[in-house]
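Only a single protein chain was left out; the remaining protein chains are all shown in position.
The first chain written gets the first letter, and so on, giving A and B; residue counts start at 1 in each chain.
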Amino acid sequence: MFAFLVRRLIQAMVVMFVISLISFSIQDNLGDPLREMVGVSVSEAERELLRDELGLNDPFLEQYGRFLSRAIRGDLGDSYFFKRPALEVIMEKFSATMELVLGATLIIVTLSAPIGVYCAINPRSWLSKTLMGLSIVGISVPVFLTAIMLIYVFAIHLGWLPSYGRGDTVMVGFWETGMLTRDGLEHLILPSIALSSIMLPLFIRLIRAEMMECLEQEYIRFAYAKGLDQRRIWFLHALKNTLLPVITVGGVQIGTMIAYTILTETVFQWPGMGFLFLEAVNRTDTPLIIAYMIVVGLIFVITNTVVDLVYGLVNPTVKLAGRGA
Amino acid sequence: MALLEVRNLEVRFPQRSGELVALRDVSFSVDRGMRMGIVGESGAGKSVAAFSILNLVSRPGYIAHGQILFDGEDIVQMSPAQLQRIRGNRITMIFQDPMMTLNPVLTIGTQMIECLQAHGKVNDREARRIAVEKLRQVKIPSPEARIDQYPHELSGGMRQRVVIAIALLTDPDLIIADEPTTALDVTIQAEIMALLLELCKQEGVALILITHDLGVVSQVTEDTIVMYAGRIIEEAPTRELIDHPRHPYTEGLINALPERARQGQRLNQIAGSMPSLHVIPDGCAFHPRCEHTHERCRHEIPGFTGTTHRRVACHWRADQEGQEA
Partner (left out) sequence: MKRMWRGFFDSDLVYHFKRDKVAMVSFSILLTLVLISFSAPLTAPFDPYDPLQIDIMDSDIPPTWSDNGDERFLVGTDAQGRDMLSAMMYGTRISIVIGLFAVALQLVIGITLGLLAGYVGGRVDAFLMRVADIQLSFSTLMVAIVVLAIFQASLGADLYSEYAIFMLIMVIGIAEWPQYARTVRASVLAEKEKEYVDAVRVIGFGPLRIMFRHILPNTLSPILVISTVQVANAIMNEAALSFLGLGMPVNRPSLGSLINSGFEYMLSGSWWITFFPAMVLILLILVINLLGDWLRDVLNPKLYKG
């Protein structure tokens, strides 16, 4: 177990290192920090002086070293637009994005398993066929289109739910939450549905396919030969085997989900990190862009490690050093 | 009354091009405590026969016709609830490959205890005790430790011992073993078969052993059935079958054994190969390969001459013995 964690930690650090390197090298070429700071009416000679003072003419590695040491301490520079530490700006929006992801994940987790399992057990029922048909339509509709259609139908046409923003929020310690107010929850519904719209059908199809394959296995036939209860065969013998590959795929999809938050937040004008990132891109606010990349990179790495860990714990055939014979 | 009586069993498999008849007019009976072997080449229908006893033919196959009387009750007509009471309880099965038979994500203990608890009210402690006892009976060292292990942590031979232990858990009346040693190392095969023989004798359990290996059959069974192209063609006490085969096919099988070949000569082979179920010849299915064929064999399916456990379906043999086939 320990060896596994150490190995993953090292891998994580390598990945973060690469990300930071890429981020930093971009910084040099994107926009001119000087221009942001002093405007156009400064002479060339004074600019050079300023460059030297800020250490912008130092060799690449030196600059990178400085960048890294500052980054580790949480200082990723100040946003050009907000004139505040970039990391601070991003983290303010962190809770918004996370709650959106939470909403979508909740939908996916509660719906995909029952529907997937049902469709696997009764593949020929008309309900199954309908659900699978809907699924394939679901994965063919891009997230932003679902978002647009949801807004059009539920917000504009029917007027049941709000069409943009986050609604009323409450501060719980350092975390700004929209889930404690009715208004906040109402604002959360459509974006969560939109965000889950591609991944839900994906998981349904995956679970159905895995489970159907599982039910063909010899050990299931053997379970029947032992005279076990039908439900036990489905929900213990088959399901446990089914969920293993689902966990793996789920881990990879988390990355995709974060990308989709950018799309969803844009359509709904949801004040999260993704929306912020897109604005930063449009404004060439380099420190903010880099801060986003690093924060998201960190999220990727952490969630992937956690998923691997969970998989290793759940799957008995995987040897996390120190476990089993 | 015989323990198990199969009457005129017919099993079909629907295919794209029509229906395939895998078992035709198969009838046999097994007495209490009797050890019977079913031999034949791959595709002869032996496994299908074995699985149909518990109505476990893999879909889309189904029992089209016939009766399977177990202690007087017809299995073919049983409801799922009734079937569940017999499977794994009074009739148990041993499959071919223990790696595929045991569920990889559940411990040995779980897979044994659930069997006991499905067929009787046994609490966890008691069930575990019985399971450990059975593991000891099949000669698995340190059963208390092994019981909490997963299938992949055991060797092939040990896994099959576990499967045998599971087959004995509920003190069944009949064990059906489908090629139990084919997937194991040659060196282990003899051990496992000897174990199976000993336990069956000890507990007075009836055994139906499916195999293509005549050597194994001679070691373990008292009575043997020979199948060809979905039909039974001969049955006799094992020793007698091997020493004095009556059907030309059986004779061919025995002669093909390496032990029967003369030094320096080619192995004796039966010319041709068993027909695929798609194109079974008219009359006696063996007639194209038989050296005693005459006109009758080409058109008329031979009936049995002889008694319940000593019979043969062959026109030529019937003529030889002055009987009507």
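Worth a mention:
Quick note on the criterion: a contact is a pair of C-beta atoms (placed from the backbone, for glycine too) under 8 Å apart; a residue touches a chain by one contact, two chains touch by 3 or more.
Computed from a predicted model, the values in this text were never measured in an experiment.
For the chain that is not shown, the touched chains among those present are A, taking the whole complex.
If you put the hidden chain back, the residue from A:L76, A:L202 or A:V295 that touches it is A:L202. Considering the full assembly, A:I26 is the residue among A:I26, A:M98, A:I247 or A:V318 that touches the omitted chain. Looking at chain A, the residues touching the absent chain are 15, 26, 29-31, 136-137, 139-145, 148-149, 151-152, 156, 202, 205-206, 209-210, 213, 245, 249, 251-252, 255-260, 262-263, 266-267, 277-278, 281-282, 284, 286, 289, 293, 296, 300, 304.
The rule is simple: only the chains that are shown with their structure count from here on.
One inter-chain figure worth recording: chain A and chain B are separated by 54 Å, centre to centre, where each centre is the mean of the chain's CA atoms. Residues 217-219, 221-230, 232, 236-237, 240-241, 244, 315-317, 324-325 of chain A are the ones touching chain B in the complex.
Listed in rising order, the residues of chain B touching chain A in the complex are 54, 56, 58, 80, 83-89, 92-93, 95, 97, 100-107, 114-115, 118-119, 149-150, 152-153, 166.
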